[in-house]
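For this depiction, one protein chain was excluded, whereas all remaining protein chains were kept in their positions.
After this line comes subunit A, so read on.
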């Protein structure tokens, strides 16, 4: 079972899609266990996206200090990630994670 994956949906908005080749939706299959043997959480997902899916070289536009940079809002199944434990939230199959930047011009 160690080769199992967790299928999740990632949505990008507010300009973040520009870092991912203008893709607004990504279907991601995360390993069910990280290299350290933990269940993958949001912080792991952020790193995973930077390594595997980001087309832009400016990683710091998305990730700073092991989590999303301040000013990027994260919604876990349409709820504020602050309600769910933020970066520590352990991803469940079929979760929808929205990353939306608040940093772009209004």
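In this section, contacts are C-beta pairs under 8 Å (C-beta built on N, C-alpha and C of every residue); 3 or more make two chains touch, one makes a residue touch a chain; residues count from 1.
Note that in this section contacts and distances are computed from a predicted model.
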Name under which UniProt lists the unshown chain, selected from "Cytoplasmic tRNA 2-thiolation protein 1", "Vacuolar fusion protein MON1", "Bola-like protein" or "Translation initiation factor eIF2B subunit beta": "Cytoplasmic tRNA 2-thiolation protein 1"
Touching residues on subunit A - with respect to the absent chain: 13-15, 18, 70-71, 73, 75-80, 82-84, 92, 94-95, 98, 100-106
